[in-house]
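Excluded from the complex is one protein chain; the other protein chains are retained at their positions.
Should a chain be cited, it is by its letter among A, B and C, assigned in written order, with residues numbered from 1 in that chain.
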Amino acid sequence: MLEFKSVGKSFGGINIFENLNFQLKKGEWVGLTGGNGTGKSTLINIATGFQLPDEGKVNLGNVSLLGLKPWQIARLGVKRNFQSVRLSESLILRDQFFVPDKKIFDNLEMIQASGIKGFLNRFPSECPLPILRKMEVLRALLHSPSILFLDEPSAGFSQEELHEFSQFLITYVPSSISLVIVEHRTELMQLVCTKSWGLFLNEPLRIM
Amino acid sequence: MEFLQTCIDGLLFGSAYSLLALSFSLLFGVMKRINLAFGSTLLLSAVFSLWIDSLFSIGIFGIFFLMIASSALINIYVEKLCFYPHSGKYGATVSMISSFAIWMQLDEMSSFLLPDRTASFPSFLPDSFFLKDLFIRIDQLFLFLIAVFMTSIFFYVLYKTNYGLLLRGVSFDGELAKKLGVNSGKISSFAFAFSGIFGAIAAFLILSTESQVTPFFGFWCTLKGLVAMMLGGIGSLPGAIIGGLFLGLVESNVINYLGAEYRDICTYLILLFILVVKPGGIMGSALLRDERAASERI
Amino acid sequence: MSLYLITVLTNICLFSFIALSAYLILIVGEVSFGQQAFFGIGAYSLAIFFVYFDFSIISSIFFGMLICFCLALFLSLLTIKLSGLYFAMATLAFAEVFRLSMNLVRFPIEKEGRATGLNGPEGFENIRWIFENNIDPLGFFYITLITLTILVISLFILERSFIMKNARIVGKDIILAQSLGIRPRPYRVFFIGTAGAISGLGGALFALANTYIEPAMFGMMLGVHSLAYTIIGGLGLPIGPLLGVFIDIGLLESIRFLSEYRMIIFGGLVAIILIFYPEGIISPRIASRIKRLFFNKGL
Partner (left out) sequence: MLEVNGLVTSYGLIKALRNVSLQAEKGKLTCILGPNGAGKSTLLFTIAGILKSDMGSIKFLNKELSKIKTSEIVKEGLVLVPENRLVFPHLSVSENLLAGAYSRFGKKNEVEEDLESMYKRFPILKERYLQEAGTLSGGEQQMLAVARALMARPKLLLMDEPSVGLAPKIVNTIFEIIKTLSDEGISIVLVEQNAVKASAIADHIYLLDQGEITFSGTPDQIEDNDIIKRAYLGDISES
């Protein structure tokens, strides 16, 4: 459903990637890995409209995503989290879903089971990191995504936390959603993804 | 001929705007912050020097040097109170408001030292001469020449001295400078002091050309400096010079052809127009682009 | 209540309007140096509709607000690509153009034997609604107080709605807002427009209270004061700006022995408050704590 066709991007004269091709099918869970500076985050930014590629096409179904604003793409169901946890420091977690209260109540079971409920009345600075990461995923899920990009979701996790997080993803992310986990660690994607891709400097995407 | 005369007047006076805009740009370039207390610092230093002069009659040169010293000190006070404590995402707004508050404070102190509202300021070379048909005031010409001289010193300090080098380093990439161990706090104090010294010289020249100081001088300096800087292009030093000269040209022509009461309206209309059409100012939009690039890095 | 106290309280209420308008703009992440223009436009529009065209007082105020709203919308669309200092300077330029133009417009008339009407820097005299209707200072204070209360309550109601929540996210973290599918620009435009109308309402009441307005009243000082009120008061709740106004006008100006040094103290105080409370006294965080105490939704 999401398709990159010969996409190229360079920053300040340095080629991040050229001729990048891939297709992401509905319900596919993919891990995307690669070294520093190979453009993992840039790929997410292009897919979600925060950056424009220099060349190539990005299509979601029959819709071209090029030229669409990030909010338009988000409304089409392409959602993401951020490498640095993007939660407002001055709001308690409960106020950070940005969906009508009814929707929170409808999904209360999920929120409770994922261990966030106890933290709903706390500020982000009062919560442990895994809770915040789960919170970001939950927030994206409540906004009914069709494709979800997770940028470095397990950075800073210990082994146990990583396993718990993978269990959380498997349990609560519906299998109809296409999930792309972008990390340089491979443990998480080995646990949850069916497929993995590798990005290398100046090379086409490699399916592994 | 009349047009030429107007333009010469405009350029001569515009050079003062350029000096003010340069002082502004220096701080904006390094700190990426706006110091609204800039003008009132100059006013207070002028009024304070006059007050000391009235007590000890230190003479015109005494006033000159005292203004420079006090302005540098007041600027460091402003930096420590309004800029040093605020960093981070909202730091720019908070320190701008904070510097505004200090503006109020400094202005009020000035009016304590200046109970008569206006005071005469010592001036020199009040003569004028005619170059063919062109009327030229010597003090304005002097102002212009000093402005050119000061600008060269400004560029010398910035481009030929070690502190200037570090200043530019910090202004281009403060994070990197920190990684190299540059003490950015010290550099920012230096930038404030330098901008204070530079502004004080500009203020001295302007005041002695006008031969009086009024309580509105601080506001006037801040506003003209800001507008000239925005016209030229934020953060660009050549832009600040051009912006100042351009502002002087526009103002003198408007006064001549439309009348003095239209002067400021036209200035602001041009500012609004430039902001809407070409927000980076006359000299390109380097900074605007940088800001965007920074916000795109997610 | 003494007349002096009533005047101080009325002033607090009147300046709260412009502070609240600065508040709304700060919420969507911008800084405006030009809210005084809408305060002035509100005042002048009221005077013009009321004196020249004999509109009723309600419709004069309404049309004044409408004009402010439209002009603010226009300004926000004009500056749609600007942010930060650029936006602040554009609003300043707009405000100064307005103020300086009012210096140039002269259209004096005589009404019931009194000179009135637009008269350049000499101002607009004899907006005599309070005299015509025999409203004493206390009465007028109640009018402003009630209007302000209605406004603050509606802002509190707005606070609970998704509009305000989204607007706050747009102002705080535009990237997050976009990734959640929130379109930032309508919020910006709508908030700037509404802020213009609120400021205009305050200006209209100000003109009625003063019966006399002149361009110099709407200078940059007023605009930046309104910002300072909001920043020290805090962006957490709509009463933050009111607290800021109270600290300045209520405490400093009214305590006589302080009033001589008012600006020296207020200036230093604001700078020091900002060091310890960079997000203002009623910061969004504190507001969240308050909400946490009172509206625990059973989660």
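Throughout what follows, a contact is a pair of C-beta atoms (placed from the backbone, for glycine too) under 8 Å apart; a residue touches a chain by one contact, two chains touch by 3 or more.
As the structure is a prediction and not an experimental result, all values here were calculated from the model.
Asker: Of the chains that are displayed, which are in contact with the missing one across the whole complex?
Answerer: Result: the unshown chain touches A, B.
Asker: Of the residues A:112, A:158 or A:175, I need the one that contacts the missing chain.
Answerer: For the chain that is not drawn, the touching residue is A:158.
Asker: Which of B:4, B:60 or B:165 sits in contact with the chain that's absent?
Answerer: Within the whole complex, the residue contacting the unshown chain is B:165.
Asker: Could you pull out which residues of chain A are in touch with the chain that's been left out?
Answerer: Its contact residues with the unshown chain are 12, 14, 33-37, 84-85, 125, 128-129, 132, 152, 155-156, 158-159, 184-186, 198, 200-201, 203, 208.
Asker: Footprint of the hidden chain on chain B, which residues?
Answerer: Output for chain B: 162, 165-166, 168-169, 172-173, 176-183.
Here, only the chains that are shown with their structure count from here on.
Asker: Give the fewest steps needed to get from chain A to chain C, where each step moves from one chain to a chain it touches.
Answerer: 1
Asker: Need the most distant chain from chain B, centre defined as the mean of C-alpha atoms.
Answerer: Checked the centroid distances; the maximum from chain B is A.
Asker: Just by CA atoms, which chain is the most central one?
Answerer: C
Asker: Taking each chain's centre as the mean of its CA atoms, how far is chain A from chain C in angstrom?
Answerer: Using C-alpha averages as centres, the distance is 42 Å.
Asker: Where the CA atoms of chain B average out and where those of chain C average out, how many Å apart are those spots?
Answerer: A distance of 30 Å separates the two centres.
Asker: Just give me the whole-number Å value for how far the CA centre of chain A lies from that of chain B.
Answerer: The mean C-alpha positions of chain A and chain B differ by 48 Å.
Asker: Which positions in chain B touch two or more other chains at once?
Answerer: In chain B, 298 touch at least two other chains.
Asker: Which chain C residues reach two or more other chains?
Answerer: In chain C, 175, 279 touch at least two other chains.
Asker: Within their complex, state which residues of chain C touch chain B.
Answerer: 31, 78-79, 81-82, 84-86, 88-90, 92-94, 96-97, 100-101, 103-104, 174-175, 220, 224, 227-228, 231, 261-264, 266-272, 274-275, 278-279
Asker: Which residues of chain C touch chain A in their complex?
Answerer: Chain C residues touching chain A: 162, 165-166, 168-169, 172-173, 175-184, 236, 279, 283-285, 287-288, 291-292, 296-297, 299.
Asker: Write out the stretch or stretches of chain A touching chain C in their complex.
Answerer: Chain A reaches chain C through residues 48-50, 69-72, 74-75, 79-80, 82, 86, 88-92, 94-95, 98, 100-101, 104, 108, 117, 120-121, 123, 139, 143.
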